[in-house]
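With one protein chain withheld, the remaining protein chains of the complex are depicted in position.
After this line comes chain A, so read on.
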Amino acid sequence: MAVEQANLCTPQDAAVVRTLRVFRDPHVDRELEPATVLIIITKHVMSSPSLNFQTQISGLILSLSFSGQRNMSNSVIEVPPKGGFSFDLCKRNEMLAKKGVNPPSFRKTGTTIVGLVFQDGVILGADTRATEGPIVCDKNCEKIHYMAPNIYCCGAGTAADTEAVTDMVSSQLQLHRYHTGRESRVVTALTLLKRHLFNYQGHVSAALVLGGVDVTGPHLHTIYPHGSTDTLPFATMGSGSLAAMAVFESKYKEGLTRNEGIELVTEAICSGIFNDLGSGSNVDVCVITKGGKEYLRNHLQPNPRTYTNSKGYSFPKKTEVLLTKIIPLKEKVEIIEGGDAMEE
């Protein structure tokens, strides 16, 4: 332990060193922890009246060196690790991008997603095209994600981010439902999502349209990747949002009926599909009311295959047919629906 080799300039420093020597247990051949040294020195500093002593002590600390026998003793003083997201890799990525090394392109859902509030609840709509740069990688993906039996969420942006974030919040909501015994509220989902997204400072690239009906009524919110939210009667997100918003701004009115609402949502999504290159294929619609939800997958298919073989697919003659009888799987476990939820 190299304390003895420290610069001793005043008699007070000698007192410190003496205390340290005492602390160092002679029977156990062990080095003093850096933290212990710090505490001892600090105690001396606090109890000392003179300023000189303090400055000398700081010089003393700096010249302390610890032997390399302990694994962490090469560092000067232990600093606790910073909490939160570490942006070091982001900086590295920026540096690499400047040198021309670009990261692989993410699978984005260049998208049109919309939501609107009608008489009895909320209607959400989305297109079904997922793109990877200039290529369509999924012609019929699902962009309306389940959050709770009464809450659904459309996602635009990086597909992995929207899936992961909605899955995560959906399970958090489920746990919360078990904990409280009550139906989930839309503001709960909203707060969980916005806290998560803000925490990651926009690096989780998920732009969401969250809609649902709970005890307080129908709600529709938009959530941006950086964590800001809006509460709106009608909303659009994604690359096709301007085309869809043009339809909404010219045709939306309050107190729409269910069929009018579905028609307006379909029109807005079609506007996105036909006027935006990042959106395409079919229209998904989800209607949420107090009574329940209706998920209309592929409600409209305005882009069918132009040419199809009328005979369908015919297997080559030499293919071996193993069985023509279909045996359904046997049910081993009986699923009990409902259960006893706690009374309000």
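Rule of thumb we're sticking to: contacts are C-beta pairs under 8 Å (C-beta built on N, C-alpha and C of every residue); 3 or more make two chains touch, one makes a residue touch a chain; residues count from 1.
What we mean here is this: contacts and distances are computed from a predicted model.
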Name of the absent chain as recorded in UniProt (options "AP complex subunit sigma", "Proteasome subunit beta", "Exostosin-2" or "Ubiquinone biosynthesis protein"): "Proteasome subunit beta"
From A:Ala126, A:Met147 or A:Val247, residue that would touch the chain that is not displayed: A:Val247
Sole contact to the chain not displayed, among A:Thr216, A:Asn259, A:Asn309 or A:Thr324: A:Thr216
Selected from A:Val117, A:Ala130 or A:Leu256 as touching the chain missing from the view: A:Val117
Interface with the undisplayed chain - residues on chain A: 117, 186-187, 190-191, 216-217, 219, 221, 229-233, 242-243, 245-247, 249-250, 254, 267, 271, 274-275
